[in-house]
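Structure provided below as structure tokens; questions to follow.
One chain of protein is taken out of this complex; the other chains stay put.
Let's turn to chain A:
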Amino acid sequence: MSFLQIRNLEKTFGNVKVLKGIDLEVEEGGFLVLVGPSGCGKSTLLNSIAGLEAITGGSISIGGKAIDGLHPSQRDIAMVFQSYALYPNMTVAGNIGFGMEIRGVAKPERDKAIATVAEMLQIGHLLDRKPSQLSGGQRQRVAIGRALVRKPQVFLFDEPLSNLDAKLRVDMRTEIKRLHHRMGTTIVYVTHDQIEAMTLATKIAVLKDGVLQQSGTPAEIYNNPANLFVADFMGSPAMNLIPVTIKRNGSGVSISTPREEQDPLVLGVPNAPAGLSAHDGKEVIFGIRPEALTDRDGADRNAANVAESECLIEVVEPAGSDTFAVTRLGRKHVTARLRADANVAAGKKTKLAFNLDKAVFFDPASGLRIV
């Protein structure tokens, strides 16, 4: 039985359906990351778990106990907000201790708890300051401290790092991961950041327009996207999604796509999913991640199915550790990820290796993965 369980959750604002039947669960100690485009309902989902928004349908339970209808303070959760939401008129210690003060915890006990948390987050020297006297990173620590001190069953984070600069974001990300290891508390975390999602999560849930598109481990989401939206949304640079025509020849399947100033690209796909042959003569979407499309020498040696083709390179973007090369297939720009010292030049043809082990196919009409 999973720890946090969300069953058929629905939420409407006026007559706008914002969450449309979300089913989601996390095991105890898990780290669930919610991702999705702006306005898809991530914050609403988080607020529903927190009890800050009354839900219109479905149920939520924590540790087997239904929490529907409970006041936010009785759900045994703690939340860290994007804007930190520190009480401006209270000191850092006052902020961290406010919840205990409201619950009537005695002052010595409060001070002890505050000191413990402050030490854990290294903010002991800031306890007497007001939030306005802190830097962004320090405010974030205080906000996390205020959540930690509650010792909740579930932590809720709503884009906690999005207001920090790039360097600090990486540091805080590591810190949150370390805290999660140390405390082992279940976490639900909203982010826009791909890397945050991939590095922190034990489970990722992708939302779009209030509908859960897919949930699974980061590897599952990344390697086996359930539909076009997930494939396109996760990963940076994004997965190449190329319209191709399916041809059956004997027992095998091949894909072809037209190219400008070149012969059409035709690749045999020995490991094609069974469902693909049903699309004979029709167009499907061929998905291949940039790192599965490389120069010949950089190709994965363990891959069983690698196809090669000469491609006209239009743009070369050296990125330090890798070089990205852009070609055009089926009127779409396609990014290949080459070794940093790969021998490519814009306007020249280069042999690219397609690692078909990693290829995925989608039905363009429904957007669903073809399996």
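In this text, contacts are C-beta pairs under 8 Å (C-beta built on N, C-alpha and C of every residue); 3 or more make two chains touch, one makes a residue touch a chain; residues count from 1.
The rule is simple: contacts and distances are computed from a predicted model.
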Match the chain absent from this complex view to the correct UniProt protein name in "Sugar ABC transporter permease", "ChsH2 C-terminal OB-fold domain-containing protein", "Oxidoreductase" or "Cell division protein FtsX". "Sugar ABC transporter permease"
Residue touching the undisplayed chain, where the options are A:Phe3, A:Phe81 or A:Phe324: A:Phe81
Looking at A:Asn8, A:Ser73, A:Thr174 or A:Thr217, which residue reaches the missing chain? A:Ser73
Considering the complete complex, identify which of A:Gly21, A:Gly57 or A:Gly99 is in touch with the unshown chain. A:Gly99
On chain A, residues whose C-beta touches the chain left out of the figure: 47, 50, 52, 71-74, 77-79, 81-83, 85, 87-89, 98-99, 102-103, 146
